[in-house]
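Omission of a single protein chain aside, the complex is shown with its protein chains in their original locations.
Here is chain A:
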């Protein structure tokens, strides 16, 4: 970006169709914008109907855009040139603006003027010509195409100042953070669940993560890895809670039941029960999983059916119809892929039977569970023993027993 811009224009997407809730959505997005502008102290955000303007006041446009384009609820960002509202200055700025844009022999062009301030002496239609002709004579290789132009120069004439912009940089889209309620995300260390979490967050859900560990069968590194993944996700919203659930007792009890091919089904059912209880405790109204139809034995339609029976909360599966390749592409884009492929085992990959059932029978599964008289208590104990960690982009806050010294002592660094 080699032009000096004074301002950014941030556009909202589908939230503008949301009637009376619109104010709430826009406010949430504005708060998110402001929280990221902390790192650019001179820039300020101004909210106007249906839009947010960010006055840069000298802060570098490309860096601010890079930071803001991950905000959910914004569809696009345009860097804006601001000039006083009089014809001469508008034309001069427009010529200067278009000249600096990359263009070739067949680049097509159009001016789209909008007279917001009706006191301005020239109508929008007149302005298209008044601005367009001098630009065309300054850039002779441009051709006019009013239907599908490569460069569409937008000119917004307001009472005192006029905005010129043409670049439209796509932003994250979706709904502003937390505007569609809260859900619990079952976060393993794999590729899919962080992507499912991202998709849910992009849709305006606040996410709390639930992770099951089977220490000593799983290593502490698996847990670190999950916290690292949550940290990447926290980059999109600023903060995320992670509930670490001790799952060892349940897993061993289920393993002892001797139903090798059903163990994954049984484990997943217990996990959903625990997640449901944690959802109630934390005021979440849905569960989110990374299931993708048919990907593994526990994600066949029959398995999903038997597993999903244990919860009465809506089970959201953002990736259910998505191909693995597309999930991987998105994981790379959001920055979770490299962490996900680290080789530490989580509890799902332990005790994996040789041939897990792809078509479990609900009655048999329920019978096994009824035989495990302690299962209900063990599930309650797991909920009780859950450790909650707060993860932010720059730190992980864990409650430690008081007598245990910090491993990483600040004084050493």
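Convention: contacts are C-beta pairs under 8 Å (C-beta built on N, C-alpha and C of every residue); 3 or more make two chains touch, one makes a residue touch a chain; residues count from 1.
Everything below uses one rule, namely that contacts and distances are computed from a predicted model.
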item	value
Protein name, per the UniProt record, of whichever chain is missing from view ("Insulinase family protein", "N5,N10-methylene tetrahydromethanopterin reductase", "Aminotransferase V" or "Cystine ABC transporter ATP-binding protein")	"Aminotransferase V"
Selected from A:220, A:239, A:281 or A:324 as touching the chain missing from the view	A:220
Absent chain, residues of chain A that touch it	219-221, 224, 338, 407-409, 411-413
